[in-house]
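Remarks on the structure that follows.
Shown here: the complex without one of its protein chains, the others still in place.
A and B label the chains in the order they appear, each numbered from 1.
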Amino acid sequence: MTTQNYDKSRSILGSDESFRLLVDSVADYAIIMLDTKGQVASWNAGAEKNLGYRQNEIIGRHFSCFYSSESVNEGLPEKTLKLATENGRYEYEGWRKRQDGSRFWANTLLSPMLDSQGTLIGFAEITRDFSERKNADYARSLIEASLDPLVTIAPDGKITDVNAATESITGRSRIELIGTDFCDYFTDPEKARNGYQQVFRESMVRDYPLELRHANGRVTSVLYNASVYKDEDGAVVGVFAAARDITERKLSEERIKQQSREILELSTPVMQVWQGVVAVPLIGCLDSQRTQQFMERLLDRIVETNSPVALVDIMGVPTIDTQTAQHLIETITAVRLLGAQVVLTGVRPAIAQTLVHLGIDLSGITTRSSMAAGLLVALDLLKLQVVKKSENHRGD
Amino acid sequence: MPNGTVSVIKIRDILLVTVPSDPDDITVSELQEQVLYAMERHSAKGLILDISTVETVDSFFARTISETVKMVALMGGLSVLSGMRACVAVTTTQLGLTFEQTLTALDVDRAMDMLSVAMDDKGDSA
Partner (left out) sequence: MNTLCQGEMPIDTENDIVMARKSVREAAVTLGFGVTDVTRIVTAASELTRNIYVYAGSGIMRWHSINDSNVGLELVFEDKGPGIIDVKLAMEPGYSTGKGLGMGLPGTKRLMDEMDVLSEIGKGTTIRIRKWLRQ
């Protein structure tokens, strides 16, 4: 039996019959022969697989049944035959219709078949299902549509691909960018290099801040999210990095900062409590920057209101360390240089203990435990006296 | 008057000295000399150094002023530094210059008041 079969196959190889078998066994390609009018003359297994029709159902039918009715109305099937005849071949991509009415994206190559005299005897049509390619193109179009600049980077740091957003943020075309160093387009190339190397090391980074430089010099602040991507075998091929333009966010952060500064200023109001006396209640922790601001405002107000006495109340300061005390002493010294005097009020027991334990010397400074006591000191310094109204004056 | 000359005015037994806004080192040095001789000539008992227009006080300026105040004290006079700007006070303090032995006043009026009170006290005790 085996010998017989072998012999048989051997005799078939190289014959027209073997070629027919070959064509028939190709499952991925619909290989169809059309007559000069476009009617199906032969049909292979691939055609059946892709288009659905069995051979006996389709032979003799016009190939326009593979097209949507709109395409047929537009005369597309005839047009393809005409173009193939004129040009010797015609390749196109478009939607095709299966027997069950479903569609697929097809790539079709249509070639005219000529006899030995050069007379047209029909057409060979080879059609492939390109849906996957179409999907890939769709994915690509999504990437292109992304407003975030996207880029892929090879392990050597060279750019392998970019999207349109990257072109516009760098001011350079895709062709210019591909193959160049990723780091070249940042204000801090070393930091950019560290960034993608970290991705290769740790397989991802989030919110990595960089500044992109446009060809015209304009700089955009961005945050990068990046991860490695792998081939089918799971080997790392490169880094996929997406940047997010944070110029807007930075602006709003700036606004928030500005507002918190304003709140800070509001939180240390310098009030004129009497002709010649200003008072400022300090609330919260006194860091270096805040003390600086407070000092400048207090001094300005003293000069503005021409006040020889300033009450500085530290009741609302939770803790005082050496640093804070130093800032306070500095403020008091500066006030003295203006020709005014600070009375430190609101010295709570805990603060008094801390000051003594820290060895902070406030001996040259008038201190009182309450703002009320401080105000009396201030009035005394101004040679003023508070007198209770006498009974006689009541009702006047 | 950025580099204008030092003006010295005598009011009763007080000398009012106005320092220009940005004096060079020579002007500052001459100020000391001028003040001391004027104190002697007018037998003045008080000195007001008005620095309200002065924009920068560096260590040289501060040292010269502090010295002048001490010299005037040796001659029996009392000095008041008047009208230091807020920004100058902050800077001077940070720089570490504190004018410790010097009386200060917010403006010339207050400096006058301080001096007359102090001189009256002296007169009473004498």
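Just so it is clear, a contact is a pair of C-beta atoms (placed from the backbone, for glycine too) under 8 Å apart; a residue touches a chain by one contact, two chains touch by 3 or more.
Keep in mind that what you see is a predicted model, and the values were worked out from it rather than measured.
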Touching residue (missing chain; options B:19, B:47 or B:90): B:90
Selected residue (touches chain absent from view) among B:7, B:43 or B:56: B:56
Chain B, residues in touch with the chain not shown (by the definition above): 2-3, 22-26, 55-60, 62-63, 85-88, 90-92, 94-97
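Just so we're on the same page, only the chains that are shown with their structure count from here on.
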Chain B contact footprint on chain A (complex, rising order): 295-296, 299-300, 302-303, 306-308, 330, 333-340
In the complex with chain A, residue positions of chain B that touch it: 80-90, 92-94, 98-99, 104-107, 110-111
